[in-house]
Structures are given as structure tokens and as C-alpha cells.
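Removed from the display is one protein chain of the complex; every other protein chain stays in position.
Moving on to chain A:
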Amino acid sequence: MPETSRRHLLLGGAAVSAGALLTACTSNEPKNQTPAAGSAPAPGTDDKPGTPVTIGFAGPQADHGWLNAINDNAQQRAKKYADVTLEITEGSNETAAQIGQVQTLINKKVDVLVILPADGKALTQVGLQAMNAGIPVVNLDRVFASPQAYRCWIGGDNYGMGLNAGRFIGEQLKDKPNATVIELAGMDSLELTRQRTQGFDDALKNYPNIRKVARQAADFTVESGQAKMAQLLQAQPKFDALWNHDDDQGVGALRAIAQAGRKDFLMVGGAGAKSAMDAIKADDGVLKATVLYPPTMAASAIDLARALAQKKGIGGMAELEIPASITLYSAVVTKDNVDEYLPTGFS
């Protein structure tokens, strides 16, 4: 008996973690494993149909590539499971509208809720309402103000993005005396932008030969990326590396760099857009890497929601319950590993 459940746990774990990265990936594991005997809850989740689950999904308006990819990932993942029904609301950036949508899902008595709030703090109350109504909440990415408002949080690591971008640049430039870097940040009104910058600065502290000489904030848009990068290129006639927080504004930044005819530095992007990965693979410009903030987290959120409803834990972990919070890793995609990540790139 202990043998069986241990094996099951490991196989299930392999299936879940393999699937977590590649949305379209289906498990290679043999399907004829018998579950742990009886009606006792299985310790780890897997692909096999279980109790039918209705998952309510509420997210912000998909007004740019990353959020669009979030919706796609959630929908594709839900389709993969025969036992999952997805109730998806229309995205909204308006707090009141999103609260109303979540309340509708609560009234429909969905089994689990996945909420990506447009504004985490503002949606906290409705998260509490759901939890109090006995509906577990998976809080996706933008975190609620109170841990009572969600059962499990899964999201990206903005500080880690900055840290890993800084480390990558640091390793490239560590032997270059008096190296200089510049930063094209995202929207300064968002806390996540400050976290990315903080991580970047902290990483650079390990490389005393590198100095950050300029930082400008853009608005995460192509237009702002082009405009701010064009200014930065004028302001800094010479520098060694550039970290750009976001691949969407990176499309504009790369235009500005091409228009200025500059090739004398290396650039690291952020988020993991397909266009950025294509450029890294082609290796014919300044863009050498991008730090991930993967939209596959939405697919993982569906996995977690399903596991919660079926009262399972995460396969591959000793815990019987799913953890309270999961922070994704901000991997650095370079020419060497780009093929592995290309399927997750969004456009």
C-alpha cells in the first residue's frame, strides 16, 4: 500500500509539473495506474477525471498581450480536463464591475474561484465574501490585501525579474572595467515596477565595476517604449547594457534603437513575448535575453483550482494540501534555451 501511493504521488507529480510549463503538453505517463484504494481523497492531483468541478474565472480586461495570454492559458487548460467546467466573466478594469462579476459567480455557486484582480487591494472584500461563502479562492498574480481573502496565491516574481536581469547583465559585464547600464522601466505608478527596479539594483550591488547611469519610466506600451528609448539613446551616447522591463514596450524600444542605428550594447527584456524570443533566437540584434513573467501561471491556477475542489494536494510534494502561496521563477531566456520556452511566448 505505501508503495502504491508513493508511486502514484511521484507519477502524478511528474505529470503536473511537466504540464505546468507547456500549456499544450499532455502527459506521457501511463494511464493505467490504479488510484489509491477506496474513496479517500487521493494525495496528489493528476489528469484523470475526478469529481466534476465548476471553476469561476474573473480577470481584468485583456488590453495587452500578456493579459490576453493569461485568458488563453486559463481556457486551454480548462478544456484539457473532462471534469472541469469554466465559467469565465468578461474582463474589466473597473473595480465595481469586477466585484459585481465575482459576486455573480458566487451566486452561481461555482466550486472554486480564480480571480486576477485589476486592483488587488480593491478586490479584497469580494475575495473574503467568496471565502466566507465556502468557495475557495485562487488569487492569481495581483495579490489581495488580506491572506483571509484567498486559499492559495500564485503569481509572478517582480523582484526576482529584476534580480535575474541584473545577474545576467552582471555576469556578461563582470570583467569589463567601469561598465555602465541603463534601465527602461515600466509604469512608475505601479508597485511592481518599483519591485523590478529594486531587484535589479540589488543584483548590480554584487558587481562593483558596473554602474547604473540612467533610468526612465515608460507606460508598458510600444509608443511610450519608442519615445522614452529614443530619449535615453540621446542622453547616453555610450553604455554597455540595457534592461527593459517589458517586451511590449520593448517592440518600441527596439524600433528606437534601430532608428538610432545603435548596436554597441546588449539588451535584456522582460515578460517573455514571442517577438522577443524570436529576436533572441535569431540573434541578429541587441536583444540577448528576456526574463520571464510567464502567463502560464493562469493554466497552473486552473490546476490548483481543480485540485482544491477535488480536495487533492500537489503531486510530487509531501503535503496533503496545496500550499498557501506559490511564487513562480523568473527564468532568463537566452539563445541557449529559447527553444524550450518559445511555446510559452505570447503575442
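To be clear about the criterion, a contact is a pair of C-beta atoms (placed from the backbone, for glycine too) under 8 Å apart; a residue touches a chain by one contact, two chains touch by 3 or more; residues count from 1.
By our rule, contacts and distances are computed from a predicted model.
Among the names given as "Dihydroxyacetone kinase subunit DhaL", "glycine dehydrogenase (aminomethyl-transferring)", "ABC transporter" or "Sporulation protein YqfD", UniProt records the absent chain under the name "ABC transporter".
Check A:Arg215, A:Lys281 or A:Lys311 against the missing chain and you find that the one touching it is A:Arg215. Only one residue in the set A:Arg142, A:Arg167 or A:Lys228 touches the chain that does not appear here, and it is A:Lys228. Panel shows chain A; residues 61-65, 67-68, 188, 213-217, 219-228, 230-232, 234-235, 237, 248, 251-252, 255, 258-261, 273, 275, 347 of it touch the chain omitted from the view.
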